[in-house]
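Reading through the structure tokens given below for one structure.
Omission of a single protein chain aside, the complex is shown with its protein chains in their original locations.
Letters are used for the chains, namely A and B, taken in the order the chains are written, and counting of residues starts over at 1 for each.
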């Protein structure tokens, strides 16, 4: 080596080669984008057609399509088109729609599985964010995967932390979603 | 520094360290692979059992399983196994099957949500491609996420741009899908 500087450079370089060979080692665990939204679900119960934003579309043999089934709603599938707001007020101007499905998938507690998209169309954000994951509803804070995005969220990946912000019986619930993107492109 | 060359090298290196620390900064936004396919959906309507490639398997309380429901088909879930072709001819030799589900999820316009796979088995391509995303059908060109792949598409990610290429009433539609992979492995 010609000089200490070159040597240090070389060491850095070696480290870099190694860390690059094991990509898991060098990734950051802090978000490149961090967003908070609320969305609001009003389940159709046979009487609230005008306000409902979701409906039961699948049920087990012991269930039906207007009342969530026994056994912790196991087997009920709901399709939804819920308004997304920036604060927890159902009447705030929506910045987009949460569109997709959830189904209840446990017989001995309230647990759901989610597959849905945020379709955002506001001055701040235009694009979609795609989510899937298990939602153990009774846990205060639970994580699902952000598996992709389009538009402003082109190719993004991350974690969405969901909290039940409020609910009224089986008819209304509001979720707070903290979307942390760790891969931003 | 010993020489201008080493200095330039060092600058490059610094840039590289920085860009590596913020992976979003150095990703390319042009595809590493770019493919176009068509797929063809014939919905079972009670009379076309021989030709149908999809069927309604979920409906809201106001719907049924042979006619798409009122309110823009909100709540209808369809399962499909559609032929994939390289051109827009339903009778061309399929290169694979598009298998999965879609459901209509809005009450005031035609919007669907998609979860499906391309299962490709041809001289050109062997493997699967997995998709999810929102499909606002009335928009000419819409993007969903390619969230993974297997075989020739091992670990791929990207964006699929969907266009409705043709449709006949509620029974037949044909989609043109432009799959742009940005992560190819």
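Points worth noting:
Following the convention adopted for this analysis, contacts are C-beta pairs under 8 Å (C-beta built on N, C-alpha and C of every residue); 3 or more make two chains touch, one makes a residue touch a chain.
The structure presented is a predicted model; accordingly, all values stated were derived computationally and were not measured.
Remark: the omitted chain is touched by one listed residue; of A:77, A:95 or A:155 this is A:77. The chain that is not drawn here is touched, among residues A:125, A:157 or A:174, by A:157. From the options B:41, B:135 or B:183, the residue with contact to the unseen chain in the full assembly is B:183.
In the complete complex, the hidden chain is touched by one of B:56, B:69, B:95 or B:179, namely B:56. Although one chain is hidden here, its contacts on subunit A can still be listed: residues 1-2, 6, 9-10, 13, 16-17, 20-24, 27, 29, 58-61, 74-77, 103-107, 111, 113, 115, 132-134, 136, 143-147, 157-159, 182-183.
Within the complete assembly, residues 2-3, 5-6, 9, 12-13, 16, 20, 26-28, 32, 44, 46, 55-58, 64-66, 77, 79-81, 97, 99-101, 115-117, 119, 128, 130, 132, 147-151, 154-155, 183-185 of subunit B touch the chain that is not shown.
Here, only the chains that are shown with their structure count from here on.
Centre-to-centre, using mean CA coordinates, subunit A is 20 Å away from subunit B.
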